[in-house]
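Reviewing the structure listed below.
A protein chain is absent from this complex, but the other protein chains hold their places.
Entry: chain A
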Amino acid sequence: MYSFYNRGSTLLNFLCTVLPALLICLALTSPILLKKSNPEVNINIENVYMKKFSSAFKPVNEKEAIMFTKYIYHYPYRNAPRGDMALMDFDLDADLTSVFNWNVKELFVYLVYEFQKPKQEFNQVVIWDYIITDKKDAHIKGKNIESKYLVTALDNKLKGVQGNLTLYWDIIPNTGLLIQKSKGNVVVPITKIESY
């Protein structure tokens, strides 16, 4: 009656009912705890660098060299086409400490530049991202941060683009549903593109 096989089976059965139940309870607390959070976000644009890339493009300063390298990396195994690119320097003060709770494994924080063009009705480009895994690091405070990724367009033309910069964060839980939130909004026009 009470063989080794029986005992093992009962134990496994118990584990397979209690553990999922606990995990579901944990996952359900997430939205409730998140409702209480009040993140504060402040974005300020310091500078926008705009350039037109062509094969004759010779970077004259450090900033242009960075943009050049990023643009080239964007086109592996092929010659990069002529095209507009923009890089931004920004200040960011984002206090996401209250977003952290016991079911937050990681916050993936990213700045999104969103713009519209006559032909492309919807464009979103991530210009910067940051990974937070500890509550202590959840207050991001930076001056003159350089964006990691270039703003580019599908047809490679950015002239006259008027976009919005917003901070998003993606909450990756210990277990449960992934949640995306956003806050803050700054209008950043790309007015002129210097060409060569």
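One rule holds for everything that comes next: contacts are C-beta pairs under 8 Å (C-beta built on N, C-alpha and C of every residue); 3 or more make two chains touch, one makes a residue touch a chain; residues count from 1.
Methods note: contacts and distances are computed from a predicted model.
Participant: Among "KLTH0G00462p", "Signal peptidase complex catalytic subunit SEC11", "Translation initiation factor eIF2B subunit delta" or "ATP synthase subunit epsilon, mitochondrial", find the name that the UniProt record gives to the complex chain excluded from display.
Facilitator: For the chain missing from the view, the UniProt record says "Signal peptidase complex catalytic subunit SEC11".
Participant: Considering the whole complex rather than only what is displayed, give the residues of chain A touching the chain that is not shown.
Facilitator: 23, 73-77, 105-106, 108, 110, 112, 119-126, 129, 131, 133, 149, 152-154, 168, 170, 172-178, 180
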